[in-house]
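Read through the structure below, which is laid out as structure tokens, and then see the notes.
Every protein chain of the complex appears in place save one, which is left out.
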Amino acid sequence: MSDYVLELKGITKEFPGVRALDNVDFKLKPGQIHALMGENGAGKSTFIKVITGVHAPNEGEMFLNGERVEFSNPNDAQEKGIAAIYQHVTSYPDLSVTENIFMGHERIQKFTGRILWKEMHDEAKKILRSLGSSIDPKSEMGALSVAQQQIVEIAKAISTKAKIIIMDEPTAALTSRESEELYKITENLRDQGASIIFISHRFEDMYRLASQVTVLRDSKYIGSWGIEEISNEDLIIAMVGREINQVFPERKGEIGEKLLEVEGLGKAGYFADVSFTLHKGEILGLTGLVGAGRTEVCQSLFGIMPYDKGSIVLNGEKVKIQSPKEAIRLGIGYLPEDRQKQGLVLQWSIGRNISLSALSAIGNKGWLRDKKEFAIAKELAEKVHVKANSIFDLVSSLSGGNQQKVAVAKLLTAELDIIILDEPTKGVDVGAKSAIYEIINELASQGYGIIMISSEMPEVIGMSDRIAVMRAGRIVKILNRAIATQEAILEASMTDSTEKNAG
Amino acid sequence: MAETAVESSNELQQEKKASKLAAISKFRELGLLAFIILLCIVVQIKNPSFMTLGNLTDMITNTAILSILALGMMLVLITRGIDLSIGATLALSGMLVAQTVSVYSGLHPLLAILMGIGIGTVCGVTIGFLVSKIGILPIIATLAMMNIFRGMTYTISDGQWISSYQMSESFVSIATSSILGINTLVFIAIIIYIIAFYFINHTRTGRQIYAVGSNPESAKVSGINQTKILVIVYSIMGGLAGLSGVLWVSKFASAQGDTASGFELTVIAACILGGVSIAGGSGKISGVILGAVLLGIMNNALPLMNVSPFWQSAIQGAIILFAVIVNALVKRGVDRNNLLRRKI
Amino acid sequence: MEQRTLDQNEYVQRTLKNKQEFSLKKFFLQWEWLLILVFLLVIVINTSLSPYFLNAAGLRDATMVFLDKGFIVFPMVMIMILRDIDISVGSTVALSSVIMATLYNTLNVPMGAALVICLLVGALCGLINGLLIVKFKELSAVIVTLATMILYRGIAYVILEDQASGNFPEWFSFFGWGSVAGIPFILIAFTILAIVFTLLLHKTTFGRQVYAMGNNDTASRFSGVRVDRIKVIVFTLAGLMAAITAIFLASRMGSTRPNVAMMYELDVIAMVALGGISTAGGKGRMIGAIIAVFIIGYLQYGLGLINIPSQTMLIIIGLLLLVSVAVPKMKVNWKFKKSGSKRKLE
Partner (left out) sequence: APGGEEAAAGGGTDGKPTYAMVFKNTGNPYGEKMMDGFEEAIKEAGGEVILRAPDQPTAEGQIQIVEQLITQQVDSILITGNDIDALQPVLEKAMDAGIKVLSADSAVNPESRMVHVNQADPELIGRTQIQAVSEMIDGEGQIAVLSATSQAANQNLWIEWMKKELEKPEYENIELVKVAYGDDLRDKSTSEAEALLLQYPDLKAIVSPTTVGIAAAGKVLTDKGLAGKVILTGLGLPSEMATYIENGVSPAMFLWNPIDVGYGAGMTAVALVEGDITGALGETFEAGRLGEKEIVEDGEGTQVMLGEPFRFDKDNIGEWKEVY
């Protein structure tokens, strides 16, 4: 027997025009939680897909318990006890939760091949309950929130009784409380003998869970260390190739006059009684458990999902916002939480994406003006430090963090007063994260009013001037930066709404 | 997420209530069903002979072929595909089988049926191959194959029809005989529906069809063989179209080159009326039955109601439009109700 | 991917190019070149098969016959880029022409006014489609236009019953039969509209938004694109172009009936598909579809000249559609190999 349950040597994977993995080595010990870290686009997800047989490597070997293996498709990997939770939720929105959990390894009756529904439903329910979730296994996957879907994905990995479980950024969509839940589950799995590969851009995750960390950078293997062997600074240098001194940069500008006043905003079935104000140059953090309705409130302000109660006063004028176009005209911009589905046209170039929301401004009486378009795109892309060759690179070829920067650049084309950022650093690496923080701060000091939805506690506390906490569709507390602590926020977001004491 | 311990009993009750509600709202074709009932009442008032056993039998018999095809089309639509070639496949299989029967009059009806299924399956496999292996979009592949199959039918028939006198008694009786007191066509449709119900809901392959349509990307990651699934789906569609060809020719006792030309649109209409989504991933047998039944009722009732033939098409179009809109509105109402129930 | 090997500390400041490099390889690997090749092939084969083919008068007259459907191709390109489909266009042709003829013949409306109303009716049919599609998002364009396909033709039947309606004024035949300086009027109209639509799709913000919606409807909405309005406009254009087809068709036939332009939608879809516009949305160009109109038109004409039976013609067109769609799938591999060997040379 080998010392390692899983060992990869010299893995190289090329996509047309991209070398996503370049001679990467990796060793996983039994019963170990092994963190895999690196910048956006470093090749982590690709590496995972090589392990699970989704991609065949161009070069390199893979050993499972010392035995050489080659997977031609994901079924092979599954049969050998490897399960993965992929970065982009790979669910079947039209199918039930149970089916999502058991897809690919359904319980079937021998001989007849009949699917044993009852058994599967029961089992699914059991696994979900063990994860502390009350999701009905018979409900449709598409009806669940992102966080709930993430739980189902975890349940799916558990249900295969896999020996090696790989999690690609499972906490990206979770709040710290839910992450905590996930940590426990992960540790449980380890204690039951599974080996786990864990990918995350959050250092807290790594420090909390992992005993070993491997870093990839620019498709290459940089090194592997025991968690105590390497300092935080060195790890960051290993990941991004340079030092990042302060994660949350200092802010210069000051808070100005009142920009926005929201009074008693409500939408039947989604949120109610939402009131807050926003000033020039202010960053208002909006936090709460996932599913609290933060996105819905902000989308209402942006005209995506028109509110049916309450009023919005913008620059002292009462307005009614019915469509995104109108919101943009009124000076409100929105960075969607799902950049791939809502934010960007992936098949398009960087330039085109940036100009999309400002076409009428860039155009001349409806005609496109290429020169102006390209010039603006270039300027903005550089302003937010997009890492690419030219503005004609396809967005789909960018890493997650750079995609996010393009989405931010899009916002800057319009003349806005208010910018709403929905989870702006979700799934973004440390380097890009601090770049995005810098951009946000710069915007605030330029006088934009900013609403930032975030589930990451340090981020909310580090960035916001005030923090609004939502729970079950209502704002339960608004805290000033001075008094905002993790404990205060957590308490507010979990107290029952009946005994709420509005802030 | 983890309040389970605290409010478990309370939650349990709520859960039960919620799942009951969900079950009702899950029956998406509620609006369609209501509409059909309403339509039946109107027709019955206009012409009392509508709800007679004889007429209902006719209606069901006439809808059998449509419903068989709609089932196959549902599977195709679920995988995000579409099959425009089925009318032509039906004609080709019908013509070949009829020609065979006219030469070998002793051919056992069962063999004729098998032959039809075989021909249709070959057509379907071809399309499945084009769609899954070569990666041609289904609408284009099937549009092209529609032309090809139709052209082949004209060519092999050389412009001739196969008439009822050239068909053996036993062949024609496929459509007229009955099994267990049920007309054979209807019987075959029922059997197919039962098999399909089992296949779709209780086998892995059946569920994988939904998976491929619901999210092709994930299907790849789950190790589902998409090529296999697509080929299976188009083969089933082809096989059913081939079968329908035999049944059609037997029912009308005549095979023509232009048999069932344009029928694919009727079949697609039945599916979509029944709530099958063109975007893939969803569609239920119950819905497809309702969709086929609604079209069947219209075909049967419009002549009965003494509607001017010049008005028939306009009324038919209006009814389809109205039906889908009513269905959409009812669905919206149910969803809204559910939303309002959520306490905030 | 050179940036990978660049100095990592350059992370923060970086300049982006905003001049697109012209790639000859890319330029020549465009789908439209393949279409032009097919087009030339059709011409060459036809010429060698029939002595009558390369005959100016014949070619001109043939162009007049097949171009009428071409008008619907323009908006259908946009609709298919939007990932939708409109199968009611044939019925819209019937309805608008029937109303035009009825107005003129039965209600004694002057022909000029009848023409305008015909265009309005067509646009209205399209507008209704568009509005239904955006107001009832749960219905797809297929089901809406399937229903209106039956409905519009049904209304045409209600109006004209089993009658044909003709007796148009003399000058009306100019649309279908007239020439200006030896060039058929229909070809002139087609060319003008082709230019208008090409510019609309490729050079205006409107066209850009159409592509955006075809690629990602949600992201477009979030970017402030008025998605509903654009969809309604595109479907209205389809109705309008169907009405133009109606005018040319009625002029060419000297009369109209409720059953004209049957199955036009499938022919139009075939042309658009051959033109390289994928029903998966977001891709393809107007010029491709325009070439495809001529390919199919001249192919049918040429095969007709050597008196190929129409059943064989069906098979040939089916095969053409298949082959031309399948070839670029194989082109990908070819491109791959080619670029690999090129790189070594450089």
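Going by the order they are written in, the chains are A, B and C; count residues from 1 in each one.
By definition in this document, a residue touches a chain if its C-beta (ideal position, glycine included) is under 8 Å from a C-beta of that chain, and two chains touch if they have at least 3 such contacts.
Predicted model, so just to flag it, every value in this text is computed and none were measured.
Engineer: Taking the whole complex into account, name the chains on display that the unshown chain touches.
Structural biologist: Counting the whole assembly, the omitted chain is in touch with B, C.
Engineer: Given the contact definition stated above, which residue among B:Thr79, B:Ser157, B:Ser235 or B:Ser282 touches the chain not shown here?
Structural biologist: Reading the full complex, the residue touching the unseen chain is B:Ser157.
Engineer: Determine and list the subunit C residues touching the chain excluded from the picture.
Structural biologist: Interface with the chain not displayed, on the subunit C side: 50, 52, 55, 57-58, 61-62, 65-66, 157, 161-162, 164, 166, 173, 176-177, 249, 252-263, 300-301, 304-305, 307, 309-311, 313-314.
Engineer: Can you list, in ascending order, the subunit B residues touching the missing chain?
Structural biologist: So the residues of subunit B touching the unseen chain are 47, 49, 52, 54-55, 58, 62, 150-151, 153-154, 157-161, 163-166, 176, 248, 251-254, 256-261, 299-300, 303-304, 306, 309-310.
What we mean here is this: only the chains that are shown with their structure count from here on.
Engineer: Taking each chain's centre as the mean of its CA atoms, which one is farthest from the centre of subunit C?
Structural biologist: Of all chains, A has its centre farthest from that of subunit C.
Engineer: Could you state the distance in Å from the CA-based centre of subunit A to that of subunit C?
Structural biologist: Roughly 41 Å, centre to centre.
Engineer: How many angstrom lie between the centres of subunit B and subunit C, each centre taken as the mean Cα position?
Structural biologist: Once rounded, the distance between the two centres reads 30 Å.
Engineer: Hunt down the residues of subunit B that sit against at least two other chains at once, touch-wise.
Structural biologist: Not one residue in subunit B touches at least two other chains.
Engineer: Would you please write down the residue numbers of subunit C that are in contact with two or more other chains?
Structural biologist: Subunit C, residues with two or more chain partners: not present.
Engineer: Applying the document's contact rule, which stretches of subunit B touch subunit C when the two form their complex?
Structural biologist: So the residues of subunit B in touch with subunit C come to 84, 130, 134-137, 139-141, 143-148, 150-155, 257, 262, 265, 268-269, 272-273, 277-279, 310-318, 320-321, 324-325, 328, 331-332.
Engineer: Mind listing the subunit B positions that touch subunit A in their complex?
Structural biologist: Counting only subunit B, the residues touching subunit A are 1-4, 11, 15, 18-19, 22, 198, 201-204, 207, 210-211, 213-215, 217-225, 281-282, 336, 338-340, 342, 344.
Engineer: Spell out the residues on subunit C that touch subunit A in their complex, using ranges where they run on.
Structural biologist: The contact residues of subunit C facing subunit A are 1-5, 8-9, 11-20, 203-209, 212, 215-216, 218-226, 282, 336.
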